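The complex appears here minus one protein chain, its other protein chains still in place.
After this line comes chain A, so read on.
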Amino acid sequence: MFIIANSGPFALYRWEALLKDWRLFGDAFLYTILLAVGSLIVAMLLGIFFGSLSAMHNKLLNLISRIYVEFFQNTPLLIQFIVVYYGFPLISPMLTFSTTTIAIICVGLYHGAYISEVVRSGIGAVPKGQFEAAYSQGFSYGKTMRYVVLPQAWRIMLPPLTNQIVNLIKNTSTVAIISGADVMFTANSWSSINLNYIPAFALAGFLYFILCFPLAKLARKLEENNKKAYTR
């Protein structure tokens, strides 16, 4: 234990250096939050849109949704980043996007595919009887979805949805590969200059944890409330 305190990768002076530079990590934390919120909005919009497409009974719409989902689920996020960052400008100078834009769009597209699957299975899990009962009462398709099906589907979708959101937050760290100043990149960059890599990455892990854990707790609370709403 005494060896750890004075020299080596766990040395005390390295942790003190971390404390001195906390502002750097604070800015990076805000940047990560910005990326997370931005890509979450994109992913949710895309996910709900494509999810409802595949829940309809139109073969063409189903096909469009399928292509989108299969493409983005089966290619690694990292490769998507690299292709858009390095490859697109080679095709045309107009396709040169900023690092932040690339991060939000790529992570949003990637998780949009997963969220659309969650939406589709949520809608599919509502018993067919609900649709039939609503039609028999004179509801149109749109009104059926809005008043009868989606409220029930939402309860089913919540656990996998929060799973995807937590994954999304962690995946924003991929922007480090294209030099975006988020938590992962700052930990990397700061520790490579002064070689304090243990404190840097410990802090980075901790920051991601405090970002994801409250979300998971909130989701579980919502789930409990929803359960109570539908059972007596």
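Criterion: a contact is a pair of C-beta atoms (placed from the backbone, for glycine too) under 8 Å apart; a residue touches a chain by one contact, two chains touch by 3 or more; residues count from 1.
The rule is short, and it goes like this: contacts and distances are computed from a predicted model.
K.L.:
Given the options "NADP-reducing hydrogenase subunit HndB", "Glutamine ABC transporter substrate-binding protein", "L-lactate dehydrogenase complex protein LldG" or "Response regulator", say which is the protein name UniProt records for the missing chain.
P.N.:
Of the names offered in "NADP-reducing hydrogenase subunit HndB", "Glutamine ABC transporter substrate-binding protein", "L-lactate dehydrogenase complex protein LldG" or "Response regulator", the absent chain's UniProt record gives "Glutamine ABC transporter substrate-binding protein".
K.L.:
Which one touches the absent chain: A:P89, A:P127, A:P159 or A:G205?
P.N.:
Of the candidates A:P89, A:P127, A:P159 or A:G205, A:P89 is in touch with the missing chain.
K.L.:
Taking the full complex into account, find the residue in A:N163, A:S189 or A:N226 that is in contact with the omitted chain.
P.N.:
From the options A:N163, A:S189 or A:N226, the contact with the absent chain belongs to A:S189.
K.L.:
Please identify which residue in A:N58, A:S140 or A:S179 touches the non-displayed chain.
P.N.:
Answer from the full complex: A:S179 touches the omitted chain.
K.L.:
Taking the full complex into account, what residues of chain A touch the chain not shown?
P.N.:
Residues 1-4, 7-9, 85-87, 89-90, 93, 96, 177-179, 185, 188-189, 192-195, 197 of chain A touch the chain that is not shown.
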